[in-house]
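Here the complex is missing one protein chain, while the rest keep their positions.
Going by the order they are written in, the chains are A, B and C; count residues from 1 in each one.
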Amino acid sequence: MSGTAKGLNRQQMADRIALEFQDGWIVNLGVGIPTMCSNTDIGDRDIIYHSENGVIGYGPIAPAGEEDLNLVNAGGQNVTLKPGAAVVHHADSFGIIRGGHIDVTVMGAYEVARSGDFANWKIGGAKGGGIGGAMDLAACAKRVFIIMEQTTRSGAPRLVDQCALPVTARGVVKLVATNYGLFEPMGDGFRIREIAPGITLDEVHATVGCKLMVPENLPTVRLVG
Amino acid sequence: MSGTAKGLNRQQMADRIALEFQDGWIVNLGVGIPTMCSNTDIGDRDIIYHSENGVIGYGPIAPAGEEDLNLVNAGGQNVTLKPGAAVVHHADSFGIIRGGHIDVTVMGAYEVARSGDFANWKIGGAKGGGIGGAMDLAACAKRVFIIMEQTTRSGAPRLVDQCALPVTARGVVKLVATNYGLFEPMGDGFRIREIAPGITLDEVHATVGCKLMVPENLPTVRLVG
Amino acid sequence: MGQSSKAFPSFHAAVQDIPDGATIGFGGFAMPGVPFNLIKALYEHGARQLILVANTTGGAQQPRMPDIGMLVENGQVKKVICAFTAATRPTDVIPFTKYYESGEVDAELVPQGTLAERMRAAGAGIPAFYTPTAVGTELAAGRETRVINGREYLLEYALPLDYAFIRATRADTFGNLQFHRSQRNFCPVMATAARITIAEVDEDIVPAGAIDPDQVHTAGIFVHRLVKVPPAPDGLWPTRRQERRR
Partner (left out) sequence: MGQSSKAFPSFHAAVQDIPDGATIGFGGFAMPGVPFNLIKALYEHGARQLILVANTTGGAQQPRMPDIGMLVENGQVKKVICAFTAATRPTDVIPFTKYYESGEVDAELVPQGTLAERMRAAGAGIPAFYTPTAVGTELAAGRETRVINGREYLLEYALPLDYAFIRATRADTFGNLQFHRSQRNFCPVMATAARITIAEVDEDIVPAGAIDPDQVHTAGIFVHRLVKVPPAPDGLWPTRRQERRR
């Protein structure tokens, strides 16, 4: 995804999603922009970060020179542990996921459909794919939140009628943050909940690939800091 | 079972079964007489005793006054641990059992059929039963050995054509030690491998409820100590 | 994490919201891991029509400690799901038998490994699985089986719990638990299967961070309420087993 996109930057998209996290939630952050949610200051809300490799309660990235080389998050970054952390093995870690114990999973995506389907594991024409833990998380977390650019590099919508790429799970996405704003799949289309500063409603309409519902009073995206 | 039975006493039955254990075997001993197998001196063979509650590598009963009240075997007796012991939870413990990692399970029984079926969880006319871990162990251990008296208190055979009581598992018993000797279910009958001192072949024939195969040279039961 | 402790001031406070009809799992195998104090509190609380899951119905050992048989005798139980619904030795008699045979209380008899695995499945999001256990027995009569690689297996379903009552040796404020030796048994499995897990704890509750993350047996995300067991005689503790006279 390009760093020159309009509207929200990567950290701001992550910030906006992080503001949704409630005190005590168990949160799984996917590789890439979702990881940035853990940088967001959301006050004294106590968030428990889980990663697929069995770490429950990881904290910030380890300072250079102080890394524990046997401690990584799902993206392979050397992280730290918060007080109260625990480590389990992979089958138990996905037991936590499949068992419905994850309050929210935040992932990147190529496309999200108005039905809540989304695609993020295989690109067009590829023989292989990269599923990782995404299908387990998508099918089983209590909520799936997506962070992605509003359009592809060539300008095609990522908020679409139907996914063209192979889906990761069906009907699961609850919330999407893009550089253009905050969107909810509603079945028959997307509802825009908040619009990014500097983005016009015309620009949003032009970049959503299906019906768009706009509330009478459309707030601007809440930002932190 | 009565202590006044003829032939082998309880410890001798357990001893005979214990002599079958091979170096490095993982052994699960059922409640009652099978527990006594761990008393048998079988030289320097290194046996790993597993109990259903997740203890791998327990040792002798704890001396009075030195019990760890949070450490019991399957019979609820306070045991000790051998060096190299490990504790797992119940689901993992039965993962060990179902996964085929137990070399032999030794149990009591009411009846053993010539097919290798056996019954040990429910008595006639009872509404409830006591299965415990017996069905998992019987279905999944590499070998099932049984220790029981040759007959019921009223003199009826326990080595039978077909089990009259509800079975614990079908076709699994490899070896039976009774006070009369050592028997193997062979499908069409039982083969007696060894006869107890002081027991006559006529007494054996009279107390087996189906075809009995007797080798030309029938050894007396090997005893230890 | 664990800034606000999950510690409750009393066993009574920890069980007071248990509604009639709840499904409750009880850790424990023989004495170790049995939540004696929570059972006693539930007895005093009086919730009824309960469905109780445990290894045994209790009552076979001396001295008798709080067990689910006592809740049966107190008229609180609709059904038990156990690996033993009769005494281990056929010559013994347990209190439960009378209630079961009269039809006053229902029972589901489940092999111990299947019982543990059904709860593990519930906690791990597996709705059903196949097992070789109990194939060809009365317990499999009329039930669905499937041949896989030439062997017959029985279909078993997950067993979720509303509450798990367990006992641990050590807890931190976030609810991370450690068990001593065979105290562990069903406790960690039930904790994953329950919506609400309540642990009675032998030692004083320590601050979050005091337990090595590598040495946590049950992660705090599975544990919701903690109660420190007071010293005897106010608190109930495992005792030496008395051998039965024969």
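The working rule: a contact is a pair of C-beta atoms (placed from the backbone, for glycine too) under 8 Å apart; a residue touches a chain by one contact, two chains touch by 3 or more.
Here the structure is a predicted model, which means the values were calculated and not measured.
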Left-out chain, listing which of the shown chains it touches: A, B, C
Residue of B:Leu19, B:Ile48, B:Met107 or B:Ile147 in touch with the missing chain, whole complex considered: B:Ile48
Touch with the omitted chain, as defined above, among C:Pro111, C:Pro213 or C:Pro238: C:Pro213
Identified contact with the non-displayed chain, of B:Pro60, B:Gly100, B:Pro197 or B:Pro215: B:Gly100
Positions on chain A contacted by the hidden chain, ascending: 31-32, 51-55, 67-72, 76-78, 81, 87-91, 93-95, 97-98, 122-123, 126-136, 139-140, 166-170
Where the missing chain touches chain C, by residue: 117, 121, 124-132, 146, 148-149, 151, 153, 157, 178-181, 184, 213-215, 217
Contacts of chain B with the absent chain, listed as residue ranges: 26, 46, 48, 50, 56-57, 81-88, 91-92, 94-101, 140
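We take it that only the chains that are shown with their structure count from here on.
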For chain B, the least number of touch steps when starting out from chain A: 2
Among all chain pairs, the one with the most C-beta contacts: B-C
Chain nearest the overall C-alpha centroid of the shown protein atoms: C
Euclidean distance of C-alpha centroids - chain A vs chain B, Å: 57
Separation of chain A from chain C, taking each centre as the mean of its C-alpha atoms, in whole Å: 38
Overlap residues in chain C, where contacts from two or more other chains coincide: 120
Residue numbers of chain B (touch at least two other chains): none
